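All protein chains but one are shown at their positions in the complex.
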Amino acid sequence: MNEILLKVENLHTSFFSDSGEVKAVRGVTLSLEEGKTLGLVGESGCGKTVTALSIMQLLPNNAKISPSSRILYKGKDLLKLSQEEMRLVRGREIAMIFQEPMTALNPVFTIGEQIREALELHSNLGKKKAMDEVVKLLELVGISEAQKRIKDYPHQLSGGMRQRVLIAMALSLNPSLLIADEPTTALDVTVQAQILELISNLQNKNKIAIILITHDLGVVAERVDFVGVMYAGAIVEYASTKDLFELPLHPYTKALLDAIPKIGGKDKKLNTLKGSVPPLTQLPKGCIFYERCVSADSKCIQAQPELIEVRKGHWAACIKI
Amino acid sequence: MLPDTRDVILNIIMLNYLSKKSFELLITFFGITLVSFFLINLTPGKPTDALSELNPKMTPEARAILEKHWGLDKPIHIRYGIWLKNVSRLDFGNSLSSDMRPAWDKIREKLPITILINSIAIFFIFLIAVPIGIHSAVKANSLSDKLTTLAVFVGFAMPTFWLALILQFIFGVWLNVLPVSGIKSLNYESLSLLQKFFDSTRHLCLPIFITVFGSLAGISRYMRSTMQEALSQEYIVTARAKGLSESKVVYKHALRNAVLPVITIVGLSIPGLISGSVIFETIFAIPGVGQLLYQAAMSRDYNVIMAEVVMVSVLTLLGNLLADIGYALADPRIRVR
Partner (left out) sequence: MFWKRFKKNKLALTGAILVFGLLVIAILAPFVSPYDPNIINMDDVLQAPGSRHILGTDDLGRDILSRMIYGTRISLSVGFVAIAIATIIGIILGSLAGYYGKLIDSLIMRLVDIMLSVPTFFLLLTIIAIVGPSIWIVMFVIGLTGWMSIARLVRAEFLTLKEREFVLAARSIGASDARIIFKHILPNAMSPVYVSFILGVAGAILMESGLSFLGFGVQPPTPSWGNILTAGREYMEVAWWLIFFPGLAILLTCLSYYILGEGIRQALDPKLKI
């Protein structure tokens, strides 16, 4: 039986600026078992990345996590840790890879140095041994001629290569949880599949739990165990991948699924969602999806719908179900 | 052992980069002399004016002879050509002042003290400004950052010549602990080596302080903005995400990127530093090139002035070249392309 590795309860994260409070994440609750994969799906700006950064506690200075939120990792509340303790969690337990491999690596250090530095944090290898380890890691993520490549600077590598370097860096920490924030968005289509494949393989080998953040439901379909669909800072539907694709409940999820092109599908045209996410500074009293929802009626504007368990293990936040 | 081919290629790229830079600087040098020569020579008024004003016996005929002797009767572009040819042989003509010595000799003997003061000043400017900039960037918008910002503005707004006078007054007149003019005491020659050193230090500390103060605000402000820029980059989030300590994130990952642009400032700050020298060398009676320029300008000593302009330009361009080399060595994106 797998144990719960991460449990996020009622996470609220807001940004504060001149123009007021932006409620980027509003009451996100999710849990993840050891070695499993959770997909977080939604449009850009829906709070996926902020959720990830909240877990890592790497938010910018103008962001605040509400005191009622809890982020339990192996039973310990990360929000109660000191900065130094949290730093150790980041170094040894939870790793993260980012959307833009172009900017996520420091341009003035060699990639070997940047990986070695991470490695050094949790092992007392000598410099020479550490470098051997770096070469092994690079080979592991499929970089050929690794011995030569460690002397390269980030700008000398292609986008896909850099993402591999970032993955190697994350792996060097030997984490139990890996948060991958749109790891393939900035890459060519052919490279995307390779990188996702690499992540899956490494997961199976090392028993890592993964949170895979993406805006592309197609990516999620084959590779994750559970899916959380986010809209405007909240989770609107949560289910196993199978359930979600077979019987999507929330109108937003349906709209997202409609937007995926299907091979051999009869549909002549793809349905794209009209409109955009309302500003997160002034939230409506009722359902936040109201404006864009095809099945909305007057009841929807009276109160915000709660996330309820509609079927076993399948949650949705919509009063019409 | 054979050299690694990669290193060889690297050196070739580096050489290419530097020769291209040097060529650009040479063009700039001609531009500077051209602009300066024409501006100074096209301004109404002639070197002979100064002489005739002071000397009532100077007849128009004598003046014409003198002008012919100095080549002032020729059209300006020909004069520029002649001047440039002479300059390439380090011949800037003779000073028009009463001693009539070669302009270059006059500058050469006054250059060391100015360079000494400014080099020490640059050292201290970086020593002080870089930590201030880092601190206010890391603690951006905190109380200490706001106070630093205010102090920086006071630094910008400070008329340094006034500060120099005030310090002269406080330390020289009121407390009477520091000498207020010159670079050595009257009994300098009779002092031991150590005493000589202390004597010079006492004479130079006010001028150096003023020079440092004059540039501190600008450089620390610049350091703050490049540091803030670096800290907002994504690779900083990556560095934190892998659990690096905050000091490693700031002093290794951010700083290395942030000081790169600051290196280039050295070259650009040379004209400003030497302009400052004109003022403080005059105030503290220091026999450097700044004071020489002041005197040359007062007496419209064209040859010395142009020699000074060339000297400062060469220093500026050398500074730029050094900064470029430093930048290229420090930034792999230029070093390895």
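A and B are the chain letters, set down in written order, and residue numbers restart from 1 in every chain.
Here is the rule we go by: contacts are C-beta pairs under 8 Å (C-beta built on N, C-alpha and C of every residue); 3 or more make two chains touch, one makes a residue touch a chain.
Quick caveat: nothing in here was measured; it's all calculated off a predicted structure.
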Contact set of the excluded chain (shown chains only): B
Contact partner of the left-out chain, one of B:43, B:88, B:192 or B:247: B:43
Residue among B:119, B:144 or B:275 touching the omitted chain: B:275
Residue ranges of chain B at the interface with the undisplayed chain: 27-28, 31-32, 35-36, 39-40, 43-45, 150, 153-154, 156-159, 161-163, 165-166, 168-169, 173, 225, 268, 271, 274-275, 278-279, 282, 293-294, 297-298, 300, 305, 308-309, 312-313, 316-317, 320
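What we mean here is this: only the chains that are shown with their structure count from here on.
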Centre-to-centre distance between chain B and chain A (centres being mean Cα positions), rounded to whole Å: 52
Of all residues in chain A, those that touch chain B in their complex: 56, 58, 83, 87-92, 95-96, 98, 100, 103-110, 117-118, 121, 153, 155-156, 166, 169-170, 173
Parts of chain B lying in touch with chain A, wherever the complex brings them together: 233-235, 237-246, 248, 253, 256-257, 260, 330-333, 336
